[in-house]
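See below for the structure under consideration.
As you look at this complex, bear in mind that one protein chain is not there, while each of the others sits in place.
Chain naming follows the written order as A, B and C, and within any one chain the residues start at number 1.
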Amino acid sequence: MQELIKRAKELLADGTVVRVLGWKAGDLPYNPEPAYFAKDTDFADFVYNGFCGANLSKYMIEASKMEGKTLVFLKPCDTYSFNQLLKEHRVEREKAYIIGVGCKGKLDIEKIKALGIKGIQSISGAELTDEAETLTVQTLYGEKTCAYKDAMLERCHVCKGKEHKIYDELLLTSRDTTDADRFAEVARIEGLSPEEKFAFFQKELGKCIRCNACRNVCPACSCRKCVFDSNKFDSSQKANADSFEEKMFHIIRAFHVAGRCTDCGECSRVCPQGIPLHLFNRKFIKDIDEFYGEYQAGEDVDADAPLTSFTFEDVEPSVVSTRS
Amino acid sequence: MQRIGVFVCHCGSNIAATVDVEKVVEIIRQEPGVVHAEDYQYMCSEVGQAKIADAIHEKGLTGIVVCSCSPRMHETTFRKAAERAGLNPYMVEIANIREHCSWIHKDVEEATKKAVILARAAIAKVNLNAPLKPGESRVTKRALIIGGGIAGIQTALDIADAGYEVDIVEKTPSIGGRMSQLDKTFPTLDCSACILTPKMVEASAHEKITIYTYSEVEKVTGFVGDFTVDIRKKARSVDMDKCTGCGVCQEKCPSKKAPSEFNRGLSNRSAIYTPFAQAIPNVPVIDREHCLKFQKGKCGVCAKVCQAGAIDYEQKDEIVTEKYGAIVVATGFDVIKLDNYDEYAYSQSKDVITSLELERIMNAAGPTKGHLERLSDGKAPREMVFIQCVGSRCADDRGKSYCSKICCMYTAKHAMLIRDKYPDVNVTVFYIDVRTPGKNFDEFYRRAVEDFGVNYIKGQVGKVAPQPNGRLLVQASDLLDNRQIKMEADMVVLAAAIEPNPDVRKIATMLTASIDTNNFLTEAHAKLRPVESPTAGVFLSGVCQGPKDIPETVAQAGAAAVKAIGLLAKDKLLTNPCTAHSDELLCNGCSTCANVCPYGAITYEVRQVNDHGIREDRRLAVVNEALCQGCGACTVACPSGAMDLKGFSNRQILAEVDAICQ
Amino acid sequence: MSIETNETFRPKIVAFCCNWCSYAGADLAGSSRLSYPADVKIIRVPCSCRVNPMFILRAFEKGADGVILCGCHPGDCHYSTGNYYARRRMTLLFSMLDYIGVENGRTRVEWVSAAEGVKFSATMNEFVEKIRSLGKNVRLGDLRCRS
Partner (left out) sequence: MITGKKQAELIKEISGVNPLKCMKCGKCSATCPSYNEMDIKPHQFVSYVLNEDIEALMQSESLWKCLSCFACVERCPRDVKPGKLIDAARQLLIRQRGQEYLSPDEVPELLDPEIPQQLLVSAFRRYRR
């Protein structure tokens, strides 16, 4: 963390950048938030630890409109999002000085809580530089520990790899965290009967309160004005009026980001209701891989996106009913 | 809210027998927004149309729904009727209650119910209709032809004869193209030069035709009717106006080791050269790569001997910018490289040649002055073998997947000419299939077999191996006789596949014309619009669209000319008003829409917008209404819903959906 | 899930047809008097690629029991490439609907040329039969508005 601060201050001092986009400590030990830093003194609450899951690439849309360059810290997975935004002309490369930061997997406070650790006062072991495999948590009820792996976000277990796809320089080394099959859960659901599938999604989506957090955090969902807020489709919805609307919202949201979603997992991370929203996006990714060849959004800025290209031999939509 | 009038047609008994039209009128009259509803025997009749006009005037209608036959039948009729009565024609919608209702249902109650729903959907749509006006764009009455072969020349002549200015841009120093390299042409065996040269002369003498040889298209902007094109005139190093074409410079030029492109590298030419005797223009160019003056700095013989003082070593490339209404692509073809066909020993033996090389050998102006001889030792061949389908109909990446179409016929021609001129030479043709569709084509092939004794064997040659005795061992199998053949030949001629001129890819990109996996330009419709590119104002002539022989090329050249003339004859183009348009406040500038547009109608510009008081520069999609054909691919690709289609807007279609599902 | 009997259940079916091939195919079915159930209502769109997944979901929301999209055969699109994009979009959308448990027989894409009146009619008959066997769409409907 200190390396990041030191380097950021240097780049500010020599005029390479005029501001820094990073994370600052939140009001709890586990909720740092994205923030700008411009002066030396700002860096007092700069943090970079296992709870800095927030993908800063989307903030670069606004930063690209500001005067001067912005230093942005991007984790390996965040660079895919940045690339995708670059492809869509939403961010400007020249406006960004990208420091690719290492990552040893990001933490999910809900998982820690689910382990029965309550009344958290402080957490150690979450720093990237810590070699520790365990987190030590000081709670109102005394010191508790848990394995770092057990507290990791789902997305880090299926990490795309710790290689930065775009950067100006790299700081800190990463640790591989991939230990699960990215599509296992999607495949499990595909194997259910229609009734079971429907029940599963009815239960999950029934929790949706239409707070729009998933949309607002999503780097692909970066429209100036969302179709669900405009009158273009008579689709602006103020309240969660019936059981269909959240299905429509989530299907359309996933469809709009299909072929553009880098699977950064932010939607699921921020959902206050704990809905596994990534299961929608990942379903599309799995289908695209199977039908049209493997495609990773944000990997190659020049690649043709799956929904804006085609081949003459593409599968017919009836494949859905014939596929086992 | 619109003031809508609904007109229900009986269509005699076609509709009225199954749909209770009075009842439809009665129900529809109650719909919100409907201020007038009536039925009539034949709405499309003059009386029927007059009823619409009257109602427009009397009731102040702003929208019309006609419940009648398919809009494909009478939409235009009713739109025109409304227009005559002062209503915007695009405020008319049709509910198809004949083809989609009365004709397919038998039960009156059911059909009536459906007719009402279809009418409601049309009413819901027309409620959201907005008056549309076709855009206008002017037409520059000048055509550009890219490529000066027979296709380009024919298209140019046809357009020029219709009275329009035409420019031909040809990459090489002379027009004439592939056809000028041919010796004779099938199926009548006329000498190629004898029929081509007059056309070349006619084109160059035509007052409406300007020819830019040794030139290339550099940049294309604009759209149908209004293209702006930059043409690079490469430095010829010879003043076109001063040169008299006497040819002394070529004679005296000391650098004579440059391979002749015209003779397919089988002979050499001087550094200053015209590609062939009948070249048009008859003005040489200096090939700077082989010129001693340019390479070593000294020589200057040509300048010394030129009495006209036409040699200009200082000449530079020149860019000409010109406007055009139509562009015809006629870039033609080349034969594929045979580097990957080791088994035919093409690069090992001088006596294995391509058919195009044989054309040059057979030609009196060719490297052997028209004598059939082996290029290795100059001896007359006794045994000649022709191999068909070399690189055509190939599933692997060495060749092409398609049939090159012309090889069967030119091989029959070669075989026949050789047997005619040199009766003592045995000619064997190894074929897979003999494909001779075309007028007098099969008769021609049969003559080669029956009258000229050409030996046709079904079976592809597997290997050609040069022998120590200087001959070529040809190994094949006769599939019909079930025997393996090993024969010695003196010359082997390969019918190499043809492929589009490699430059076409660059040109297609400039024109936003689409191209298939084989680099052939794609036609707007494979059956119904074969000479038009999907990009409006761009037409296709000759082999750039697909393999063709000369008669087909000339026919297509004429067809392309007619299409171009049809465009140039108009002063202004009315554009389809049902085009896409982007809401600047919603547009993300993400380029997704442009990626799916088949017409290249969407571009981006950075413009200041005022978004509820926030002024900022944004990258925005701009639809060129002259290019947009209104398919709507972009509207669905657009994630923010900024892109919408006039006449088929999101809200209009949703209103129809709602009305149907009500 | 209870299936209503075929006699009483009349499904609502929305058919999106492209103007150039399928709508003309439907016209030909009409002029050839090839019947199909009145449950099918056609909406004309310029091209299959104009159909937004939003339209299909909206139809289901408003009570449609089945939605079918008809376009020109691949390779024959009037706009040359529209149906290729539609094919990908619909494949993914249908797969997603299947994934959340909507019976996959409720959605269909069929390529119908202007000459295929017989195919149009046969397709519609088949599709209506399928929807009738599936019964009323409850999983994607706005249940408040159902009578």
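The working rule: contacts are C-beta pairs under 8 Å (C-beta built on N, C-alpha and C of every residue); 3 or more make two chains touch, one makes a residue touch a chain.
A quick note: this is a predicted structure, and the numbers were derived from the prediction, not measured.
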item: Chains in view touching the one left out; value: B
item: Omitted-chain contact residue, chosen from B:Q484, B:T509, B:T603 or B:Q662; value: B:Q484
item: Sole contact to the chain not displayed, among B:A16, B:V108, B:C246 or B:I432; value: B:I432
item: Residue of B:Q460, B:N519, B:N576 or B:N595 touching the missing chain in the full complex; value: B:Q460
item: Touching the absent chain when the full complex is considered, from B:A258, B:A345, B:V434 or B:A476; value: B:A476
item: Absent-chain contact - pick from B:P89, B:G366 or B:G399; value: B:G399
item: Missing-partner contacts on subunit B, residue numbers; value: 343, 389, 393-396, 398-399, 432-433, 458-463, 475-477, 479, 482, 484-485
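Just so we're on the same page, only the chains that are shown with their structure count from here on.
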item: By mean Cα position, the chain sitting nearest the middle; value: B
item: Sites on subunit A at which at least two other chains make contact; value: 227, 233, 307-308
item: Overlap residues in subunit B, where contacts from two or more other chains coincide; value: 596, 637, 650, 654
item: Contact set on subunit B toward subunit C in their complex; value: 70-73, 96, 98-101, 103-107, 110-111, 113-114, 117-118, 121, 514, 522, 524-526, 534, 578, 596, 598, 629-633, 635-637, 645, 648, 650, 653-654, 656-658, 660-662
item: Touching residues on subunit B, where the partner in the complex is subunit A; value: 583, 585-592, 595-596, 604, 611, 616, 619, 637, 639-642, 644, 650-651, 654
item: Parts of subunit C lying in touch with subunit B, wherever the complex brings them together; value: 12, 14, 19, 23-24, 26-27, 29-31, 33-36, 38, 41-47, 49-55, 58-59, 62-64, 75-76, 78-82, 85, 89, 121
